[in-house]
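One structure is given here, and the rest of the page talks about it.
All protein chains but one are shown at their positions in the complex.
Residue numbering begins at 1 within each chain, and the chains themselves are lettered A and B in the order written.
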Amino acid sequence: MNRRLLGVIGGAFLLAVCTPKDDSTARAAPADRTPVEEMQAGATISGRIKFTGTKPTNPRIDMSEEAACKAKYPAPPTAETVVVNANGTLSNVFVYVKAGLPAGGTYPVPATPVVLDQGGCRYHPHVLGIRVGQNLEILNSDPVLHNIKAKAVKNRPFNVSQPSAGMKTMRTFSAPEVMVALECNVHGWMNAYLGVLPHPFFAVSGTDGSFSIKGLPPGTYTIEAWHEKYGTQTAIVIVAGTAPKTQDFTFAAR
Amino acid sequence: MTAVAHPQTHTHHEPMSFWRKYIFSTDHKIIGIQFLFVSLFFLLVGGLLAMQIRWQLGFPNTAMPLGTLLPEAMTNAGVILPEYYIQLVTMHGTFMVFFAIMPLLMGVYANFLIPLKIGTHDMAFPRINMWSFWLALLAGLIMVAGFFVPEGAARAGWTMYAPLSARPDLSGASYGQQLWCVSIVVLGLSSVMGSVNYITTVINHRAPGMTWFRMPLSVWALFITAILAVLALPVLQGAAIMLLFDQTIGTHFFDPIAGGQALLWQHLFWFFGHPEVYILILPAMGMVSDIIANGSRKPIFGYHSMVFAIVGIAFLGWIVWGHHMFMSGMNPTLGSTFMVSTLLISVPSAIKVFNWLGTMWRGNIRFTVPMLNAVGFVAMFTIGGLSGVFMAATPVDMHIHDTYFIVAHLHYVLFGGSLFALFAAIPYWFPKMFGRMMHEGIGKVHFWLTMITYNLVFFPMHVLGMGGQMRRLYDPTAYDFLKPQQPINEFITISAFALFAVQLLFLFNFLWSLKRGKKAEQNPWQDNGLEWSLPSPAPHGNWERPPNVYRGPYEFSAPEAGNADFLPQHVKLATDKEPAGRL
Partner (left out) sequence: MHWWLPPAASTFAGPIDGLFLAIFIITGIALVIVEVGLVWFSVKYRARPGRKAFYTHGSTRAEVIWTAIPAVTVVALGIVSNHYWVQIKGRDSVPPNAYQLGVHVKQFEWQITYPGPDGQLGTGDDFTLRNQMHITVNQPVVVHLTSEDVIHSFYVPQFRIKQDAVPGMTINAWFQATQTGEFEIGCAELCGMGHYKMRARVFVHTPEEFTAWMTQQAAGGSE
């Protein structure tokens, strides 16, 4: 075969393959607004997660075998599986935009990490969200061994240990996944849930059961609310201009 | 004065390129030397891994010097992480057993000594012999690669128990575990190739007059060991392949999830594993016999008993494997049967120790560096062998299984035993390999300092084990009952650093002597073996014509020797008849 032709084809192939993919900056936001301004300018979907039925009793966690952690609590803490607030709302519900964002939208990944702390042999927070490619900083605030096992399916699972206080480990996730279960195998009651998303439109319901997702451009959105015990619920929310929208969810006791 | 014949040396090859002569050589002596350099390197690697283990055990959760140079998966701010610690214990054992001690005994000395000591030009299959070395090197490199793949090296202990080793979701390592299996399969191939050579050569290529019972005990031991290896390694290879399949293609040989059995791995591994430990000691015993007879200037005491003891140990070694599994959950009746065979195997080993004592009795002992180390071998191996009696008694094993008592035992037989024997063998045959002597003074300082620091490291481990300290613990102070013993761990660690530093003396001596050692004469130890009838170093092809053999290898101080206190096997006296099949 003609060597020169081969060289040209080969060179073209290499050029095509080796050119860095720039899927993050191809179609930028309108030039006259920064991304932050863009978000602040968008609409907000907020609401409450209501809980109906008898509030379940969460089992007490016996930390007798880890004295250093037990000492941090005046009374034994309870599991965080179902956290029903005084106002009849549910905490730790992960709410996010499942579908409906404009095609080709890009949202810069924050440089600051999301911090997951292990303190008093609990994960803080219990449910959290992170961006694809954003750093998760796992911190051990206890003077005991914790391991963090991430049972990811779409992402590469990992299992790392932190034998002493002050240790930090960084991890990132390359694919969206709702939710990645995290657990500690030394302290079987410890678990947390991490939602990995390619956009910033997610929130976790707080101690008053409310959530708020800001900065949405106009569109028809599928919003999903996820709870570790009660599963998922979806709702369609139409955003026209910048007027805020309300969407509540209700989970019933089982 | 008896006439000493000088058989002509072999000089008829056309000149070979450097590559064919020293790198891709089929000469058994060059191959032995290649194994020597590579195995000493892996011995150093194993030692460095041990130093890190000792750091963590002596100073738990403290930043290790140079620890910050290691990647984040291994250390955090210089502190060894638990997942790295279990890689360290796994790979320390793996490198030491498979890539240091086994090749130092077999790859080096089976290759180097067998043709020389039985009086032939080379091995039966020189090209297969060459492949045996290159496969061993390849296996070693594959094993090292485990540290450089994502998630890191294998970490289920050198014994690689399933299902921990089969399930990456439970161990945390996938590629590293797979590489361990691949490396073992390649190494097994190397061992089998070598063994086939050693067995065939000993059976078929002995010089005229070299009857079976005129062979030196080193050759007997290497021959019997080769039979063990050719039968045992394939079992490990099979198990490793099954494990690799469990790890990669969805089989469940060892995982009860789909009908597999965890204990199957243990049976397969230890069916190989027990003969393996006799592979690791018999050649050492054989070479020590040669050296002690030489050092005492007396025939070996009870030569025939010594041969039968080697054969007895090798035979019984196939039916004791369950003693590694007394607590495993296998039927307790098997515990009884394996206890019987295990207690019995101590008898031939005891016979050997008494025969070495008998050899020294009424001798005229010259304490050269090889003799010092050979006597050190007997002293240390005895401790290791006797500690084995405790674990053979199954009720006692309930307490000491998987504790530091076992770690003490295995290091007494492998370091106190095999490695001291190598510290004897390496300077002993150095002149025949390289034409120079290793430095005697440095050798003596190395012997004494090693003897002291070695015992300071490993003897206290018996106490740790009696106190209940389990194996492979990242931090013993996690247990209240072990906290009082922590000073012992610290003491052992400091002694271990000293022990390692002393080995640098040996390393220096070895390397320095290669170029600057005193030029060696033909028979510097005044020994009787056939190899000493050749110049130092021995030439390619060994003899032009193989020598005739007139007597056994241990005729020291024989009356026929006259004024000399040795009488080489190839020297013909007036009263000797020519052997059958003479050339």
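Some points to look at:
Just so it is clear, a contact is a pair of C-beta atoms (placed from the backbone, for glycine too) under 8 Å apart; a residue touches a chain by one contact, two chains touch by 3 or more.
Note that the coordinates shown come from a computational prediction; the quantities given were computed from them, not determined experimentally.
Among B:L141, B:V389 or B:A501, only B:V389 touches the chain that is left out of the view.
Touching the chain that is not shown, out of A:S141, A:N185 or A:Q233: A:N185 (per the contact rule at the top). Across B:P208, B:G358 or B:G435, the single residue that touches the chain missing here is B:G358.
The omitted chain makes contact with just one of the residues B:T62, B:S328 or B:Q522: B:S328. Residues touching the missing chain, restricted to chain B, are 81-83, 86, 89, 155-157, 161, 163-164, 167, 170-172, 255-256, 260-263, 296-299, 301-305, 327-329, 331-332, 335-336, 339-340, 343-344, 346-347, 350-351, 353-355, 357-358, 360-367, 375, 378-379, 382-383, 386-387, 389-390, 392-396, 398-399, 401-403, 463, 466-468, 470-476, 478-481, 484-485, 487-488, 554, 556-559, 565 (touch as defined at the top).
Taking the complete complex into account, residues 59-62, 64-65, 76, 79, 144-145, 147, 159, 161, 185-186, 188-189 of chain A touch the chain not shown.
We take it that only the chains that are shown with their structure count from here on.
Measuring from the averaged C-alpha position of chain A to that of chain B gives a distance of 54 Å.
Within the complex formed with chain B, the chain A residues making contact are 145, 147, 157, 159-164, 166-169. Interface residues of chain B facing chain A in the complex, by the touch rule stated above, are 61, 72-73, 76-77, 79, 81-83, 169, 172, 474-475, 478.
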